[in-house]
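In this view, the complex is presented without one of its protein chains, the others remaining in place.
Chains: A, B, C, D and E, in written order; residue numbering restarts at 1 for each.
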Amino acid sequence: MRPSKRAPDELRPVSLERGVARYAEGSCLVKFGNTHVLCTASLEDKPPIWLRGQGRGWITAEYGMLPRATHTRTRRESTSGKPSGRTQEIQRLIGRALRSVVDLPKLGERQISIDCDVIQADGGTRTASITGAWIALHDCLKWMRSKSIVKDDPMKDHVAAVSCGVFKGTPVLDLDYDEDSAAETDANFVITGKGGLVEVQGTAEGAPFSEEELLAMLRLSRLGVARLIDMQKDAIA
Amino acid sequence: MRPSKRAPDELRPVSLERGVARYAEGSCLVKFGNTHVLCTASLEDKPPIWLRGQGRGWITAEYGMLPRATHTRTRRESTSGKPSGRTQEIQRLIGRALRSVVDLPKLGERQISIDCDVIQADGGTRTASITGAWIALHDCLKWMRSKSIVKDDPMKDHVAAVSCGVFKGTPVLDLDYDEDSAAETDANFVITGKGGLVEVQGTAEGAPFSEEELLAMLRLSRLGVARLIDMQKDAIA
Amino acid sequence: MRPSKRAPDELRPVSLERGVARYAEGSCLVKFGNTHVLCTASLEDKPPIWLRGQGRGWITAEYGMLPRATHTRTRRESTSGKPSGRTQEIQRLIGRALRSVVDLPKLGERQISIDCDVIQADGGTRTASITGAWIALHDCLKWMRSKSIVKDDPMKDHVAAVSCGVFKGTPVLDLDYDEDSAAETDANFVITGKGGLVEVQGTAEGAPFSEEELLAMLRLSRLGVARLIDMQKDAIA
Amino acid sequence: MRPSKRAPDELRPVSLERGVARYAEGSCLVKFGNTHVLCTASLEDKPPIWLRGQGRGWITAEYGMLPRATHTRTRRESTSGKPSGRTQEIQRLIGRALRSVVDLPKLGERQISIDCDVIQADGGTRTASITGAWIALHDCLKWMRSKSIVKDDPMKDHVAAVSCGVFKGTPVLDLDYDEDSAAETDANFVITGKGGLVEVQGTAEGAPFSEEELLAMLRLSRLGVARLIDMQKDAIA
Amino acid sequence: MRPSKRAPDELRPVSLERGVARYAEGSCLVKFGNTHVLCTASLEDKPPIWLRGQGRGWITAEYGMLPRATHTRTRRESTSGKPSGRTQEIQRLIGRALRSVVDLPKLGERQISIDCDVIQADGGTRTASITGAWIALHDCLKWMRSKSIVKDDPMKDHVAAVSCGVFKGTPVLDLDYDEDSAAETDANFVITGKGGLVEVQGTAEGAPFSEEELLAMLRLSRLGVARLIDMQKDAIA
Partner (left out) sequence: MRPSKRAPDELRPVSLERGVARYAEGSCLVKFGNTHVLCTASLEDKPPIWLRGQGRGWITAEYGMLPRATHTRTRRESTSGKPSGRTQEIQRLIGRALRSVVDLPKLGERQISIDCDVIQADGGTRTASITGAWIALHDCLKWMRSKSIVKDDPMKDHVAAVSCGVFKGTPVLDLDYDEDSAAETDANFVITGKGGLVEVQGTAEGAPFSEEELLAMLRLSRLGVARLIDMQKDAIA
């Protein structure tokens, strides 16, 4: 039995609360159990110079963690002088995930900045970020259409993400911090509403894993993402 | 009449919510109207080297703002490479304010780190931070006594802070962002439960101000801080 | 009796020497006792981009300290990679103080950079800087008028600054380093020629201070600034 | 047909040249076609403080690229002030890959630093790095045994890596730069001598990919890694 | 007798291998004994802004060292955040040396970047860099003429460099690392094909040196540079 007492294919309680940031064009507070991430989408007034003449827009993402989101306090990245390698890896992942479901030419030469700030961290912050950021982006695009900034909806599909792991030989869904620390293998899956794979990242923490384990985790993640996308649909309804 | 329609001596609706951060030894979500700050107090396991042999403890503070706490998105400080001058000024202010009401030798050679992270900003983030951080610090000290880490209560008094300004010639209390932008003079007051002054910072934004205006703002701030301290007392009751 | 043997309302010997920097448009070596600051005013050939189209000018200030201005050698800020929080706080203070007495639209879209470099430090470096920088700025503006770069004099008033403190219960004027270290309270006042307050910054170093102490320090500072402004008038005569 | 005219399951010409760095404890110049990486393994005389008392060793990796390894010159990272996110991501990947086949307690409290410097870049620099770094690490461990620094061989298995992609709908092995730029999907696989998966990283560059494509790429990568490991065996024979 | 057993006026075995970098406009792998430097010359597509309107071109140089080029591993400069003082000093030297033999107006408003990356270091890396970089620059200019980017040959002369030292009282040519560590005096000479001096840098490592020693080293360096320039001529023939 897993530490959280959940069934192998059971997600933590998930909530997606829209419109939580008064000034942002789109926002969502996403909770995967005790992992809480505030996601905002900001239409930038000054898109970057390199976008000019490209005939398309861009979605970029930044990720941060409050110093005491974690069990013991983490050093603030503004103090250490630069985002860590881990932070940059997650930022790039969130950006790629969202861009995979947006028709960038329909955005025009505009940039939307996604900020995912972890208020509380109990494992799975990157997958919660992607799942919540989709809502923030959706609402930003909706606002842009309401202001006639874009005409057609640039959003092509849903996208959500979930982690899986192999815990004491059993593939399990949506690891919390304790499970993640104890898992032999850790994988993240980013999957679209139509079931297409956007990112598959599997890492052995110790012993290598087998093809069967990879496939079992992929099956679990499909189940999990399908449920998350249903919740996204409910949230924006 | 002031932009917010409030009376000159009227605070914004204030709330102080304790215990909002699952892992921190003390925490408080403070709201001054639309200004929301998450304050945590963390007992550091590794106090800084310079504390050794001092026979006393230390309280330090860090301050941050989520990129989209503001009307238009602000650049993340971890990206710009260092905390801005404004950030450092506020950090030092919060630290000094809290240390003024703590008996540092009673802490022992330990450091408590206060983090004030602005979730939403509508003026007065530094005064809200001090007011909420006192609660977080109080709860951290309470937790330390419950664990017998300290014996006597190191907390000597309450401390809270509020801003004042002169708006179209009238001294007013607790400026929001619109009022702050339009005020001729802007002042911050940090005051203890016994009425002692810890910090007085008045700045002319344009024309200089008079001694009478300084004194009128000081009177208003005494009223405001007294109410804030009453709310602190209710919160910890 | 105070450590310096001075009367409570007695300034240190002050001198203001003009024209000390061969290449600067304006300069002043200011001495408050053993505190010596070299102030220069430089008309920048390339004003910052953001000034364009504003229809007004800007005064900015930078502050530095030679490594051995102090009793023990201080680390050079170019080595530590960035100006400290204290340096940035002082820079912002000097800039605000000078801008409060300059008619910025009369400057045109030009920037004047003030540099205050502490050659020797014995307390009160920020107040000496403001007092001396006014002379440097005055001479820079005079030079600009002589070259017909500006037509009307943008300088509206004098401005000077002085510190006060409460030492063993007695309010005293113009603290030197030893007095500053021993004072219970430390305050800086920036005041114009017409007596308007530009900045009031009072900080308790330990026990809070009372309203009476604040007012007593304000009275002392008015006396001190009036004398400093008389010396500025003599210097430019 | 793919741009390189190779068959879908055909590697580029691979070579592994040992002992190329006069001073390093182990080294290998690896070539995957026009991609050339110089890998060295250095036994550090001063292991990091955090290793003390852990009862085990550590393998860390750094990755760099000469400015003109690429078609157009790339900015030197020492000039831009910090390793890029991409560089850090690759460094972490190389380190994890090698640690997965080393018995860290057998190393003792020692650190081996792997440096992978790209002399020429034509796609697949991270997979070539891992494949060549294994040789450098092998030779460093051999040297350590010859000096009786370690007794038992800490190396548990081979590890190598290869990229795959989907090019015009066909899964292909070992992408060069032109193929990588044109591929719809890009995946990297790190696999051990016994066939265990250490890392699986698949990324859609545009349209999502299917489970079938993932599995086809996994099959190709198994073929490719098996051949690379045969070459490693020849090299160390 | 010197540690390397060479005669006082004997160079180490030197080789100059052209065209070693597939993508660079010019390149040379230069070896002075066990010192190996890869030199490339890159025609920049975007010359720096300050070149515009100057009516002439520029040659700039960067220098780096692979972490394990040295006997014990050296920290990577991208990790330490900035090029060291030594690195910058060498970069400026290489740039000046090459510019002294190029007719910059004939280049047009273009910049060529020279990169000298030390693959293996056994003393004399800066002198080997200059000697090899001349070949890389020569080939880059030849390529530019073949593409009609420049019409007349901007190269005016050869330039090469060599070190000398005083070892146990005897002036010797082309120090390797062991000799450099033991020498009382260390000097570098950059000399053109026509025998003009471009740089003379002599430094006492301990006791000062005499004019006679300086002149003896200058005589040796003329011999050495003449031989290096003959090898440059052979290489480009």
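Here is the rule we use: a contact is a pair of C-beta atoms (placed from the backbone, for glycine too) under 8 Å apart; a residue touches a chain by one contact, two chains touch by 3 or more.
Bear in mind the structure is a predicted one, so any value in this text is a computation, not a measurement.
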| note | Displayed chains that the missing one touches are C, E
| task | Based on the whole complex, identify which of E:Arg56, E:Lys82 or E:Lys142 touches the chain you can't see. | result | E:Lys82
| note | In the whole complex, of C:Ser15, C:Thr70 or C:Ser210, the residue touching the missing chain would be C:Thr70
| request: Could you please point out the subunit E residues that touch the chain left off the display? | output: 82-85, 88-89, 91-92, 96, 100, 187, 191-192, 194, 196-204, 206-211, 214, 218
| task | Pick out the residues on subunit C that sit against the missing chain. | result | 21-24, 27, 34, 38, 40, 42, 44-45, 62, 64, 66-73, 76-83, 87, 113, 115, 117, 119-120, 122
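Definition applied: only the chains that are shown with their structure count from here on.
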| request: Would you kindly count the fewest steps from subunit A to subunit D, each step being a jump to a chain that touches the current one? | output: 1
| remark: With centres defined as CA means, the chain nearest the overall centre is A
| Approximately how many whole Å separate the CA-defined centres of subunit B and subunit C? | 28
| task | Check each residue of subunit E and list the ones that touch at least two other chains. | result | none
